[in-house]
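Here the complex is missing one protein chain, while the rest keep their positions.
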Amino acid sequence: MSLTAVSPSEDPADIDRSDPTAEISMRAQAFRNWGRWGEDDVLGTLNFIEPQSRIAAASIIREGRVISLAQSFDTNGPQRGWRRRTNPVHTMTDTGVDAERGTQGMPHGLGGADDVIAMPLQCSTQWDGLGHIFDHGVAWNGRRAGDVVTSEGDLVTGIEHAAAAIVSRGVLLDVGRHLRPESGELEDGYAITPADLEATAAAQGATSVVTRGDIVLVRTGQYARTLREGWGEYAGGPAPGLSLTTAGWLHRTEIAAIATDTWGFEVRPNEFDVPSFQPLHQVAIPNIGLTIGEMWNLEELSQACAASGRYDFFLSAPPLPVTGAVGSPINPVAIL
Amino acid sequence: MSLTAVSPSEDPADIDRSDPTAEISMRAQAFRNWGRWGEDDVLGTLNFIEPQSRIAAASIIREGRVISLAQSFDTNGPQRGWRRRTNPVHTMTDTGVDAERGTQGMPHGLGGADDVIAMPLQCSTQWDGLGHIFDHGVAWNGRRAGDVVTSEGDLVTGIEHAAAAIVSRGVLLDVGRHLRPESGELEDGYAITPADLEATAAAQGATSVVTRGDIVLVRTGQYARTLREGWGEYAGGPAPGLSLTTAGWLHRTEIAAIATDTWGFEVRPNEFDVPSFQPLHQVAIPNIGLTIGEMWNLEELSQACAASGRYDFFLSAPPLPVTGAVGSPINPVAIL
Amino acid sequence: MSLTAVSPSEDPADIDRSDPTAEISMRAQAFRNWGRWGEDDVLGTLNFIEPQSRIAAASIIREGRVISLAQSFDTNGPQRGWRRRTNPVHTMTDTGVDAERGTQGMPHGLGGADDVIAMPLQCSTQWDGLGHIFDHGVAWNGRRAGDVVTSEGDLVTGIEHAAAAIVSRGVLLDVGRHLRPESGELEDGYAITPADLEATAAAQGATSVVTRGDIVLVRTGQYARTLREGWGEYAGGPAPGLSLTTAGWLHRTEIAAIATDTWGFEVRPNEFDVPSFQPLHQVAIPNIGLTIGEMWNLEELSQACAASGRYDFFLSAPPLPVTGAVGSPINPVAIL
Partner (left out) sequence: MSLTAVSPSEDPADIDRSDPTAEISMRAQAFRNWGRWGEDDVLGTLNFIEPQSRIAAASIIREGRVISLAQSFDTNGPQRGWRRRTNPVHTMTDTGVDAERGTQGMPHGLGGADDVIAMPLQCSTQWDGLGHIFDHGVAWNGRRAGDVVTSEGDLVTGIEHAAAAIVSRGVLLDVGRHLRPESGELEDGYAITPADLEATAAAQGATSVVTRGDIVLVRTGQYARTLREGWGEYAGGPAPGLSLTTAGWLHRTEIAAIATDTWGFEVRPNEFDVPSFQPLHQVAIPNIGLTIGEMWNLEELSQACAASGRYDFFLSAPPLPVTGAVGSPINPVAIL
């Protein structure tokens, strides 16, 4: 892609905090994967997952243990209504109380309970689809945003296209535990650098080597803090997370997808002194074509990996195939 | 459980079609698993899945191929509003058209799309949770229905408890293809018997032996018919499906869960001449403690198994952990 | 407005059934009210209602009788999912069954029931707001459609602006009863002409004289047919309704608003032999600035007016002020 010899810096201190447009643009150009999988591509970096990745991942299943990486989906969630992001509202259309009282009018003693839900697709543990973010009106693979996502949904790269894609080797990079061994939790506002990711992998050992097609899970420890202290500003407030300077790492590792235990994946406040919002998303989704997971629950997995010393596992995290969705609620499972 | 020597008949011809209450009751008593996993159990037959099942299932992953077993989740679905079961309504709160036009007020060229959904939890591919069906006001494990599912949801056996449970060996019993080799589709109203299940497994060969802890997928072919002819009365109308007489088979095989490619799992119309509704559910869910899947898409899997001659696979189908839900939308994946 | 001397024909036989664009455009230009109430106007023809209209309307309240002109809002409605127009889904978050059983955890014997709804704003009896329809990308008063209604709603002419506007004199034109005295019902596909409207008013007598600021209710009788025969294709199928040729009548009468007992206000199929859709809407809403009501229940009112021989009444039909909505569910009341 970029023919320029100079790569964007991977040191947060080098960021020009007054010019997000330039900092983003430099990385968007350097790490753009447009056309890499053809003009019609709808999967982006999920294309890095090859059958062989899954066969290898299957071979590391040793305990037969399943760990759910989902947070709960309920009304007691972290959402505070920003841009109509609410918590799920789950209601019953039939209940056991009704059945027991005999109000359901069913024959032979049959009773039932049934339920409905109304929720933003990104209210809890989720994947961001490729149609979730645009860069100057352009979507993944160089398409015009308005050709991709209308009021009818994402007509091109809807999350349903990934329904059979997101199963691969998972690798936990427990940055919170590595950098803060006592608390296991990075402080809000901490920007995780490429060097932090590399150091964590190195410290964790051989099972943490990140390879092409992997799904990387970055634990900051912020979710652990909310379990102890309440949600607070988990949704949209200050948080540890990836620095904009990790864009190159996300690109060159050729990972298939990445997820964190935070609301917004990247460090918040973002790394600028002028108005900015989720600059790494702007590079990663429409330019790199990277599928990003947010609000994952990595606590039990963190404990298990620390105990075993093994940080890779078989990961199955297919999205719910809501036609045209730009995100999906998920229950990812790590199988150890 | 039952001390009586006489087992309920497994021949549909023996059903007293005028007395669903007795036919259900006889099987409920004979196959009741209450207390089998303790008083506090919330998983039922999912307890049959042991870590070893998953390790064994991992060992049969050979191709690294993932097949999604989900139907679509969208407004063009089969639901017709019965008991407020509608199709999903997916709407956008932000779109690419907006982003491109510059109406979003975001800095540095960032644009976004976001979406919400309103849907019954059992509108498309799904698991029925243990709180979904009651027998004479009693829920799984002998609890009073009104102690389990109120307007606040299933406070005891909510689907979230199964979040890390439903990963195991899957076995496809392609009854449609076995009994109707030319069309591959059973006709509506065809009642699948225990003998049919056994004959299908036998014909399919060694990979189809059903063992404890397996998740069995029964393909009738009805969904293939809807793909060709439109939904028609798929939701609630006539359909091939399991006979009430399979209750004993469901119990003695000690399977963890079962799913079909139909709306209602059991044969419809049900096997009675008087008003009846889903009698096998009434035995299977509250009495056997069996988790039931419905509206699965088994078409690609059917093709793959027929081509390879191998009918078992690694199956990952965790529910979305909606707190207190009595069912869950899912995207089950078979990994071959 | 138009300086041309030739007015569009008011005879349906003159419509060029091969050229909807020209037929619409001619009327859009002839009857356009843009700028009539200033550049910032958000009410359109609702501006015709003056305080004096309401005082006069109050003076014709003689019986103190209230007639609701709303259809029901429930799951058994006419919608069939077109463009995600579903029927309302009303669910309970607390019930009397729960309260009676004591599951609610409230003190001193208090119990409660509560409920939620999910519905299209135009699923049942409704007003179309001024942001509901556009003509070649242009909204009411000549604004660009994309400047008015984004994914955040109608930011300019949202229905909330009419919250205190829609109370005036109402006049029922019972065209079904006038033209079909035996059945009281126009057949589907019948195009009501300006002459029909005038003839009905004349036959009904002095109380039916339509004056500036009135809200006119046109009864076709189709809703009566659905009460007898079921919904059928009420939502979007063939129906009696206003001919495109009534556009001039709608304009020159200076009525404030108009409503019918049908799904779509205008005759369906529309009056063209080539693909077309709701051409009169395209003239009336963005060009005339007319607020249109649909799916009203005019049956009891029709009986009352026929019995008394008086066809005018005090009409209160304020929209629900949903911020940014392009339509509103309503319960209009006629006070006789």
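Order as written gives the chain letters A, B and C; numbering starts at 1 within each chain.
As a convention for this text, a residue touches a chain if its C-beta (ideal position, glycine included) is under 8 Å from a C-beta of that chain, and two chains touch if they have at least 3 such contacts.
Because the structure is predicted, anything quoted here is derived from the model rather than measured.
Colleague: Hey, which of C:Leu172, C:Leu197, C:Leu290 or C:Ile335 is the one touching the hidden chain?
Modeller: C:Ile335
Colleague: Touching the hidden chain in the complete assembly: which of B:Arg17, B:Arg80, B:Arg101 or B:Arg180 does that?
Modeller: B:Arg101
Colleague: Using the touch definition up top, pick the residue from B:Ala28, B:Met92, B:Met106 or B:Leu179 that touches the left-out chain.
Modeller: For the chain that is not drawn, the touching residue is B:Met92.
Colleague: For review purposes, identify every residue of chain C that touches the missing chain, sorted by number.
Modeller: Touching the chain left out of view, chain C contributes residues 20-21, 24, 50-55, 58-59, 61-68, 70-74, 76, 83-85, 88, 90-97, 99-102, 106-122, 131-137, 139, 144-154, 160, 163-165, 167, 274-279, 281-282, 314, 316, 318-327, 329-331, 333, 335.
Colleague: Given the full complex, what residues of chain B touch the hidden partner chain?
Modeller: Within chain B, the residues that touch the unshown chain are 89, 91-93, 95, 97-98, 100-101, 103, 116, 118, 151.
Colleague: State which residues belonging to chain A touch the missing partner chain.
Modeller: 75-76, 81, 84, 86-87, 89-95, 98, 101, 103, 118, 146, 150-152
Convention: only the chains that are shown with their structure count from here on.
Colleague: Taking all residue numbers at the chain A/chain B interface, are over half used by both copies (same) or under half (different)?
Modeller: same
Colleague: Please report how far chain A has to rotate so that its Cα atoms sit on those of chain C, a copy of the same sequence, as a value between 0 and 180° in steps of 5.
Modeller: Fitting chain A to chain C on C-alpha positions yields an angle of 180 degrees.
Colleague: Compute the distance, rounded to whole Å, between the mean C-alpha positions of chain A and chain C.
Modeller: Comparing mean C-alpha positions, chain C is 46 Å from chain A.
Colleague: What is the distance in Å between the mean C-alpha positions of chain A and chain B?
Modeller: It comes to 29 Å between the two C-alpha centres.
Colleague: Mind pulling the residue numbers of chain A that touch at least two other chains?
Modeller: 91-93, 95, 97, 100-101, 116, 118, 151
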